[in-house]
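Contents: one structure, followed by commentary.
Complex shown without one protein chain; remaining protein chains in place.
And now, subunit A:
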């Protein structure tokens, strides 16, 4: 009777989160003014690709897009999941862009999701697949998700499939950061000399040696068909603490994206492997300095997981809140009506967040 049906939002920001939260809360959303003032209005190819992905894994939903792509009406359905799915993520954003929402949706799917994603494994904007494998999937462990159900395999630099699971979340208290006991990492290179990786690792080790001796960075050199189509190299590093927290970063160097290349302009000079190694190592140390149980990239995901928990108190500690995390908190407030108590801890320069989970249940699953 007197109830508003669809949430009205505007702008393309936090597109993924909005869609994910709308799906999990089964509330329809209408997003308006998507880049309406832009020279190229409407949804970008990667956003459309994300909608396609949603379309693939869910059922009985409706996605309406107007002609210019500036207005989207999304009515979520049930996440079905399933095996042998395949999705082409395109070349505009990395696979990390798709994996972040997919991981959340996979937890609330009717059947486990097993999907083969094809696209860019490492790029500068999104967390790389290595980060996902080494750190993100382990994060879910703290919420009671069995790690065995999750699997991410990199077939070739270009197309990793993901095995999803279905779980019961449980509230957690995760505030002990611990101390960094080891640093692991994977460097990769495609269609370049294998020597480059060693140069990266050498540079990074140079910095880490001042702190900790237990540093191992593996190399993953790809050539031939498994190496994708374009040249690039990068590294992702994970610092593991004594309490099982994983702080990860990644850095990649590659030629600019297809849509950014102009025909007449020359290929820009790439960062040297040594610089990349130093940069990656500095970034990791920066994360360590910030503290918290997760790195800055995973803050948003962590908060969403907290909010989805059963109605128990969840307490987590993170470093500085990133803008993305702050926006995530707002989105959570809007969609799930969960507010966090945010308490700064001046001693360690970290922030403690507490919340009461919304108790989101997997409605799609069949009751036996």
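Descriptive notes on the structure:
What we mean here is this: contacts are C-beta pairs under 8 Å (C-beta built on N, C-alpha and C of every residue); 3 or more make two chains touch, one makes a residue touch a chain; residues count from 1.
Criterion: contacts and distances are computed from a predicted model.
Between the listed names "Ribosome biogenesis protein WDR12 homolog", "AP-3 complex subunit delta", "AP complex subunit sigma" or "Bms1-type G domain-containing protein", the UniProt record for the complex's undisplayed chain reads "Bms1-type G domain-containing protein". Contact with the chain not shown here comes from a single listed residue; of A:111, A:212 or A:231, that residue is A:212.
Of the candidate positions A:29, A:65, A:217 or A:355, contact with the unshown chain belongs to A:355. On the side of subunit A, touch with the chain left out of the figure occurs at residues 1-4, 10-17, 24-26, 33-35, 37-38, 47, 59-61, 77-78, 96-97, 100, 124-127, 144, 171, 173-177, 179-181, 207, 210-213, 242, 279, 281-283, 285-286, 288-289, 291, 296-298, 300-301, 311-313, 315, 317, 320-324, 326, 329-330, 333-334, 337-349, 351-352, 354-356, 358, 360-361, 363-364, 366-367.
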